[in-house]
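Every protein chain except one is present and positioned as in the full complex.
Labels for the chains are A and B, by order of writing; each one numbers its residues from 1.
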Amino acid sequence: MDAIILQVLNGLDKGSAYALIALGLTLIFGTLGVVNFAHGALFMIGAFCAVTLSRILTLSHTIIDDTKTDFLGNPLKVEVPYIYDIFGQATGDVIIDWAVPLSILFSIPVMVAIGFAMERGLIKHFYKRPHADQILVTFGLAIVLQEIIKYFYGANPIPTPAPAAFTGSFDFGAMLGFDPNTIIYPYWRLVYFAFSAIIIGAVFAFLQFTTFGMVVRAGMADRETVGLLGINIDKRFTIMFGIAAAVAGLAGVMYAPINSPNYHMGMDFLVLSFVVVVVGGMGSLSGAVLAGFLLGILESFASMGAVLEVLPGINQIIIYLVAIIILLTRPRGLMGRKGVMEE
Amino acid sequence: MFGLTKKDTTLLIIVAVLAIFAPFILNPFPEGSAMAQFNAGYPDLMQRLVIFGIFAIGFNILFGLTGYLSFGHAAFLGVGSYAAIWMMKLLTMNVIPAIMISVIVAGLFSLLVGWISLRRSGIYFSILTLAFAQMSYSLAYSVLTPITGGETGLQPKVDDPRILDGALQSGQTPRANLFGLEMGTSYEMVVGNWVFTFNAGYYIAAIVMLLAFYLSIRIFRSPFGMMLRAVKSNQQRLNYTGLNSKPYTLAAFVISGMYAGLAGGLLVAMDTQVGAERMFWTASGEVVLMTILGGAGTLIGPVLGAGFIKYMENIVSKINKSILEQWFAFMPDGMEDFFITIVYPFIGKGWHLTLGLMFMMVVIFLPGGLVQGGQKIAGLFRGKKASDDAADGKTTPAE
Partner (left out) sequence: MSNSKLTRRGLIKTGAVAGAAGLTLPTYLRADGHAGFTNAPTGDTVTLGFNVPQSGPYADEGADELRAYELAVEHLNGGGDGGMMNTFSSKALKGNGILGKKVEYVTGDTQTKSDAARASARSMIEKDGAVMITGGSSSGVAVAVQALCQEAGVIFMAGLTHSNDTTGKDRKANGFRHFFNSYMSGAALAPVLAANYGTDRKAYHLTADYNWGYTTEEAVKSSTEAMGWETVAAVKTPLTQTDFSSYIAPVLQSGADTLVLNHYGGNMVNSLTNAVQFGLRDKQVNGKDFQIIVPLYSRLMAKGAGANVKGIFGSTNWHWSLQDEGSQAFVKSFGTKYGFPPSQAAHTCYVQALLYADAVERAGSFNPCAVVEALEDFEFDGMGNGKTLYRGDDHQCFKDVLVVKGKENPTSEFDLLEIVEVTPVAQVTYEPDHPQFAGGNLGTCNPGA
């Protein structure tokens, strides 16, 4: 029983990451009708926003420490962050420690700006082009973005820890009356789950309850008619692209402490997030979220030792197997709309 | 000729001439010159160019004609490769049975995958094929290790059974051959500073490629091809006329799967090794990119796209800093450093960046792929009359 509760928790956590990325992808599919292969790259850039901010915060000048030596036997150069000079060491350390949460504020304008630039500069010209061309150009863009990051940050993962306050894990087991230590869960992952829930809720609320959202939803359903009504739908779509980029970026920022960011993490997520979106059904935001959680939970169950003993290798293929079964039983995924990208 | 129109015959002949003289065409620079770095006329790359050409031609039969975008074609290539290497390990190092079995096994596997995946269309179809390919890759890399060799892949070994072959002489390694003619056999022709390499394996692969290309022209021009185009332009209307399009699309899927298997078998024949990465989604994505880059739906486009990508991968990635220093050595010091700094991010380990930029440039400026670029250049030479041709090429991409 405790094992199952634990994997549900895991699944929710994994699922929230999938759902968040898939949500951004669906926003772009649904509103703009563009297959965006660069979405994974946006997620990656989000994570590197966190890396960049913590680099900025730890910008240092060097002082020579004569008492120690470096690997060549020369006096050791010690890096002292400028922030120590400004706020003193204690406050400086706290600020550096909180780099990841601070990056949320830092990343939103960066990601929205990147989103706008992408839409205005590139994607705009591809609305009327075949999906194949969209794939090629966004895939090319993804490679370029990823190589730029590699050029500046190298290929190795870069540790980006969460604030010290969030280290350690919460003991659900003790709370629910199981033995202590049976169901533990890291605080930061709980934060990630809560954060995703808030973002997902905010996007839904925005689309559901604001006039802007109403127009966009109308545009998703019938772009031409909305245009004929004299509404400038193009401008709103640009804003939607910015929002989608920000959602992907935020998912990346918060993910940085879970897995150290590296330049190809976007590609690792890209295929998976496409599967999630399609299983959820094209053009359906709630479908994407639902599919994200469903696949996250099933993946967690498949990784249990007891399951693997019966079905070796099931953890390798579970997501794809489920995707096939769902697509064969439900022609347009879980909640897909008719006629969206079925051509 | 061969039941082709005059235009198609010309195209086939051009391709044949290019294939036959590839050792010259791809080696335009003399040995030892600074530009020799760009020579591609060595057996491995020539073989890969035609083999991936076959792969892309086959993919184009499905994607270019029916519009069904498969994101899992690398699985058929991989399955074909595994079948071929097992044939070599168990039966004989002769490439004929290996290639035959690879086509058959890939055909059967694509029949299964196609039969299931073609129940859906559009992106749902793409994801189904992707799912099958990713499952094949993951299983081949891990739990199927006893059959596939997993991470380390499969290679022929000295102590494999090879029941049809005689025992190896001591000190010999098993080598792929065609009735005794080893795939690695090369003739070198030295002309002044130029060295041209004629490789047996390459010419065998090139002949297969020409046959595959010829077959693809016939398919494009046949009533069957017409039916596939109808599926692309409006499947619904086709169904309303009482025609069941499924058998046609399935046939196209299986044919393109067999092409992929053929490419897989040839890869093994030329370089006796299989690894599971061959089936990873990036490999499936690569053939999609080759086809679109060259010009989807055109006859020659996919071959050009395949050549382009493989050339970049093999040539640009090998340029390193010391080669750059040689190139720019004639410049004054400051300028030399400046140029090296500018160019360095795009070569060697940065070859992906160049590739990504090329993808973007081609698709932005040449919506019809490299074929359209060719048409534009031809148009420049032929003046006004040709600009009509280019326009024509745009409106009927299924040319």
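Keep in mind that, in the parts below, contacts are C-beta pairs under 8 Å (C-beta built on N, C-alpha and C of every residue); 3 or more make two chains touch, one makes a residue touch a chain.
This structure is a prediction, so every number in the text was calculated from the model and none was measured.
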item	value
Interface residues of chain A (partner: the chain not displayed)	2-3, 6-7, 9-11, 13-14, 17, 68, 70-72, 76, 150, 154-159, 161, 167-169, 181-182, 184-186, 188-189, 257-260, 262, 264-265, 268-269, 299-300, 303-305, 308, 312-313, 315-316
Touch residues of chain B, complete complex, unshown partner	21, 24, 39, 42-45, 48, 138, 141-143, 145, 150-153, 155, 157-159, 170-171, 173, 175, 182, 184-194, 196-197, 267, 271-273, 275, 277-278, 313-314, 317-318, 320, 348-349, 351-352
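Everything that follows uses one rule, which is that only the chains that are shown with their structure count from here on.
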item	value
Whole-Å separation of chain centres (CA-atom averages), chain A against chain B	34
Residues of chain A defined as touching chain B within the complex	35, 122, 125, 129, 131-133, 135-137, 139-144, 146-148, 151, 267, 271, 274-275, 278-279, 282, 312-313, 316-317, 320-321, 323-324, 327-328, 331-333, 341-343
Chain B - residues contacting chain A, complex	63, 67, 69, 116, 119-124, 127-128, 130-132, 134-135, 138-139, 141-144, 281-282, 285, 288-289, 292-293, 296, 345, 350, 352-353, 355-360, 362-364, 367
